[in-house]
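These notes concern the structure reproduced below.
Note that this complex is displayed minus one protein chain, with the remaining chains in position.
After this line comes chain A, so read on.
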Amino acid sequence: MAIFGLWVINKAGGLVYERSFGDGLPHLTSNEYLVLAGTLHGIHAITSRLSPTGSSSGAHVISGETFKMNILLTATGTKFVLLTSLVEPSADSVLQKVYEIYADAVMKNPFHTPEMPIRSEGFDTRIVALLG
């Protein structure tokens, strides 16, 4: 029951925030994170077209052998991706809280340009308090 990492991807597919918790994930360079986030954004868009039951919003959970990824897609196109161990039951509510912290710390920050990488201490502190 562990949270490995959090990514925030803007509506164009660019990674705006990335943080790893504990040492569950191998360390990657920031370029690799950017590539992975862009790939995930593309996959998410493809999965939203593949739905057999009409309109859908794209993959919600992607699970592997040792971890899973929960993706929260907001109505504005921002994606919050939480990487956790397989047995994490509260991932959705955690993502919802992350969204609230994002709305508070990032959106209300007048120095933050929307869709740009997030460089906010307040956001960092609150995320660590919530997830770290």
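The working rule: contacts are C-beta pairs under 8 Å (C-beta built on N, C-alpha and C of every residue); 3 or more make two chains touch, one makes a residue touch a chain; residues count from 1.
We take it that contacts and distances are computed from a predicted model.
Its record in UniProt calls the unshown chain "Trafficking protein particle complex subunit BET3", which is the match among "Coiled-coil and C2 domain containing 2A", "Cytochrome b", "Trafficking protein particle complex subunit BET3" or "Glutathione reductase".
The chain omitted from view is touched by exactly one of A:61, A:103 or A:128, namely A:103.
For chain A, the residues touching the chain absent from view are 11-13, 42, 45, 74-78, 96, 99-100, 102-104, 107-108, 114.
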